[in-house]
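Removed: one protein chain of the complex. Kept in place: all other protein chains.
Take a look at chain A:
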Amino acid sequence: MAEPKGFNVKKQHGFTTIAVLCFLLLYTPIILLVLYSFNAGTSIAIWEGFSWRWYISTWGNEQVKEAALLSLWLAIVSSAVATSVAVLAALATTRRAPYKGQTVVFAIINQPLMVPEIVTAVALLIFFALIKNYTGYTGGAYLFIAHSAFCVPFAYMPIRARLQGMDLTLEQAASDLYGTPLRVFRKVTLPLLWPGILAGAMLAFVISLDDVVITEFVKAAGQDTLPTYMLGQLRRVVTPEVNAISTVLLAISVTMVIVYFILNQRKN
């Protein structure tokens, strides 16, 4: 039998043990969380049998409904805005000859990925306070603006990767065949970019849906997204309702990841 020579991590002692341990640590809590969302009792630690009661009570909870709606709305709007901006940014950074300072531009676009989130949150808080001071507007739009902004780099990454992998002669061929720049974009660039755009939008959507830190700092009085509502609940009585909400959020995320994965597979 031909064995590959050289270092093979799988052959190291303890490899399997460490791997299994890591997976256990990562997934046991999540599995427990999902399990206890079906708990018939009010405790999040003592199992009292299977029931849908927390899903039903969550469904009936007006506050949860309101927070869920805001979360969804926020995720849809901010991922749409962020993705549009990201497409433009990706086009501008890939469809041109290398230029001086392109690393700087790249770093600036991806700034929210590198700066600690709490710093961005505080900065936004102060910045919006300033605007509030001058305009007097204290509504919910700030949250939408903040989410749209910090989702840009997450949408930008897959779109840029897709654009860089795209054969430039395709666009040349289209313009050679009488396609005006706008029609070349619509008929060739956009359709080929579509999987990247979808991936970017979904990533932005999940990031927005999941965000706590920035949302907590920026949200208007009485405004709550699902994550901030849950955080608020944890400060008072903890019921398996939180588990139920988490499980639903988890289901959405997992679905997104699967769709993303399938799209990527199809591309290859």
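Odds and ends about this structure:
Please note the rule applied: a contact is a pair of C-beta atoms (placed from the backbone, for glycine too) under 8 Å apart; a residue touches a chain by one contact, two chains touch by 3 or more; residues count from 1.
Going forward, contacts and distances are computed from a predicted model.
For the omitted chain of this complex, the UniProt record lists the protein as "Spermidine/putrescine import ATP-binding protein PotA", which is one of "Glycosyl transferase", "Spermidine/putrescine import ATP-binding protein PotA", "Cytochrome b" or "ABC transporter permease". Although one chain is not drawn, the whole complex shows that of A:8, A:28 or A:172 it is A:172 that touches it. One chain is missing from the display, and on chain A it is touched by residues 167, 169-170, 172-181, 183-184, 187-188, 191-192.
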